[in-house]
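With one protein chain held back, the other chains of the complex are shown just where they sit.
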Amino acid sequence: MDYRRDIPLAITFIVGVIAVLDYYTTLESVTATFTVIKNWGVVLQAFALGLGAVNLFRVHGKRVSERTREDWMFSGWLLLMLVLFVVVGLITGQYDASTSYQWIYNALYLPLGATMYSSLAFYMAYGAYKVLRARNFEAALLFITAVLVIIGNTPIFPATYPGFFHMREWIFGPIVSGAYRGIRIGVGIGAVILGIRTLVGLETGYLGRR
Amino acid sequence: MSIWERLMSIPREVVMGLVFIAILIPALNPLGLPLMTGKMSEDWYNTVDNLPAGSIVLFDIGYGSGGYPSLGPGNIAAFHQMFEKDLRIVIMATALEGGMMYPLIMASVKPESNYGAVYGEDYVFLGYIAGTQTAMAGVLGDLHALASTDYQGTPLSSLPLAAEVSRADDFDIVAYMTTAGGTAEGWVYQAYSQYDRPVLGGCLSMMTTSIKPYYDSGQMLGLMDGIKGAADLEFLTGHAGDAIVSSDILSFTQTLVLIFIVLGNVAFWMQRGGAR
Amino acid sequence: MVSMDPQVWIAAFLTLAATSYAFRDNKVFKFAETTFIGIAAGHQIVMGIKNIRDYGWSHLMQGEIIYIVVFLLGIMLYARYSKEYYWLYRYPIAFLVGNGVGISIRAGIHSDFTLQIAETASPLIASDALGSINNIITFIGVITALSHFIFTYEGMHEGTLGWGPKIGRWMILLALGASFGNTVMTRFGMYQGRVIFLLREWLQIIA
Partner (left out) sequence: MAILTPNRLVPLAAFILAWVATYMAIQMGKQGKIKIRRIPGLDAIEEIVGRSVEMGRPVFDIIGMGVFTDIYATQTIAGLSILSYVSTLCARLGAELYAPQASVDVLPVAAEIVRESYRLEGKEDEINIEEQLPYLSGTQFAWASGIIGMAARLRPAGNIMIGPFWAESMMFAESFDRVGAMQIGGTARLYQIPFFAALCDYVLIGEEMFAAGAYVSGDPQQVGSIAAQDWYKLAALALGILGALLATAGVTVIGDLLIK
């Protein structure tokens, strides 16, 4: 037996099967076991939250110590910010409930988190102009519903003529419901079969490749 | 370069600059256009409206700063309605930043001064719990086996509302708002499928199409469709806020986008015709 | 009046810095991006430690000695950075994967498969004509979209039967158009939230 590979595969199988049994059976012992597994799962996920930071320290710490790349100062700044949040978070013993932590969160994280992705709105406007062209049949189909939905979503049009809004609601009715239910069934069964392959040890990507 | 070619290649900076102006104008001078509410958010409103006073809601803040502009206003309106109806809310967060959203939301809802609600009796916040679906299953399966304190470290046993709930059956309804597809599906799996609890969901507009099959098949009773749904909830609950302001601004920005789309297409087809 | 609160000024600067990428990649954006990556990882650590304390350490303190195992597993996650003992991290990962997969697929087959088919197996004729038309369009959408994703039956895509997948692709594209329209709204709704912040809290020119 290869304890580097077989034991992990066995753990996946046993834990997964208990989860499945918890759903399909009424056995008290299974439910009790799975309650413990769930609680452990939460703690382990919490441990895993530090992995990202370790990666950053490895990559950026190296850049700072070598100072060969011209942007090594950015790496230093990144690590400084990381440490700042950890120190402020831990020093009060209140974690995210402390006012000082909420202050730096609202000053730094909130604006960046909210703007980083939303600034895509500008790209989106330009993209819609460059992208949304009925250049062939398939693109034309996409074009029709996209434009009708944008019109329905823009209050000034329904305010002028309510039919624009009913059109939008109708598209979200049969058109979206039909196609997306078909997609959902396909995606759902795909996930189940991938899951089964994972539980029985046929899919081992998560073990890493070394 | 023909006029059509020029219209097909308006520089990026021009388009984006105009968009910026289109956001500024209505933000400074709101139009106050009337709103038409959608059925998905009406269903959310009516479901909550039909719950008897004292019912317990499990509410998940499943978004962070990225989702706050879209979902925050909807969350605020939803809480207003729930407190107004004398419902009791057990709040948790499956999103890493959920614990940071909670004070922002509550600063706006002000349950104590607006509704005379008492922390611990009428609402309680468990804080962020890692593991997404594992966290959901943990809270619904046996809350007290998982957690012993709230987000500030107060023992759950000293908070009457938290002491009262321990299993899924103790919650009359489960509601969530999220930016993550896994969270939106997860609540359907864990609350509806596993424990047969009614579920209300809110997600970004871009996710609505893929979450809608659950609403269609009755696994979710209401669906708040991003900023549009948030504006609907603000309108229905009578607590106008940022979502209504924002949908007002959409009248300008999206009209501009539509103009650009039309320009791009007309130019594209004219040029193609000319090339022939 | 412009705000005098340093917190608001920092937030306003970072909002503008993050926006600047839309116009051109630049050093100020890079500064904002590195800040974001750093603090996001920092926040993860803070929340991670808080969760370990609340849901792990507290159990241990209440005398549940078995929780030592989960602490060991948690520490083993970090073995992946060791050249010699990297394989140790597979134990906790295997636990997480088994739990994560089990907890989602057990219900997935119910919510995504049987209940969705049950919904499809409902009457096509409604009380009014429009309702019936909508039911029929939905039904055609489900069936044809599903048939589009069948890959191992050549016959499915030929002759008369071949119209199914073809129509399915068209239905999917129509539905994706709706998704695109809503994506436009999502992005604008998000950015407008930032502009409202700038005008209200920073420049204080709107109420």
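Worth pointing out:
Note that the chains take the letters A, B and C in the order they are written out, and that residue 1 is the start of every chain.
FYI, a contact is a pair of C-beta atoms (placed from the backbone, for glycine too) under 8 Å apart; a residue touches a chain by one contact, two chains touch by 3 or more.
Keep in mind that what you see is a predicted model, and the values were worked out from it rather than measured.
Only one residue in the set A:V15, A:I150 or A:I185 touches the chain that does not appear here, and it is A:I185. Across the entire complex, the residue among A:V36, A:V54 or A:A139 in touch with the chain not shown is A:A139.
Remark: the omitted chain is touched by one listed residue; of C:T15, C:Q44 or C:S179 this is C:S179. Along chain A, the points of touch with the absent chain fall at residues 20, 23-27, 116-117, 120, 123-124, 126-127, 130-133, 138-139, 142-143, 146, 183, 185-187, 189-190, 192-194, 196-197, 200, 202-203, 205-206, 208-209. Seen across the whole complex, the unshown chain contacts chain C at 21, 25, 29-30, 33, 37, 93, 105-106, 109-110, 113-125, 139, 142-143, 146-154, 156-157, 169, 172-173, 176-177, 179-180, 183.
The rule is short, and it goes like this: only the chains that are shown with their structure count from here on.
Centre-to-centre spacing of chain B and chain C amounts to 14 Å, using the average Cα coordinate of each chain.
Mean C-alpha position of chain A lies 16 Å from that of chain B.
The set of chain C residues touching two or more other chains comprises 22-23, 43-44, 47-48, 50-51, 55, 99-100, 103-104, 107-108, 111, 116, 119, 175-176, 178-179, 182-185, 188, 190-194. Among the residues of chain A, those in touch with two or more other chains are 23, 38-39, 41-43, 45-46, 49, 96, 105-106, 109-114, 116-118, 121-122, 124, 128, 132, 143, 147, 150, 153, 172, 176-177, 180-181, 183-184.
On the side of chain B, the complex with chain C involves touching residues 12-13, 16, 23-24, 27-28, 66, 68-70, 72, 96-97, 99, 127-130, 133-134, 137, 146-149, 153, 185-186, 188-190, 192-194, 204-206, 208-210, 213-214, 216-219, 225-228, 242-243, 245-247, 249-250, 253-254, 257.
Chain A contributes residues 23, 31, 34-35, 38-39, 41-43, 45-46, 49, 94, 96-97, 102, 105-106, 109-114, 116-118, 121-122, 124-126, 128-130, 132-135, 143, 147, 150-151, 153-156, 158-159, 162, 165, 169, 172, 176-177, 180-181, 183-184 to its touches with chain B in the complex. Contact residues on chain A toward chain C in their complex (touch as defined above): 4-5, 7-9, 11-20, 22-24, 36-54, 56, 58, 71, 74-75, 77-86, 89-90, 95-96, 101, 103, 105-124, 128, 132, 138, 141-150, 152-153, 170-189, 191-192, 195-196, 198-199, 206-208, 210.
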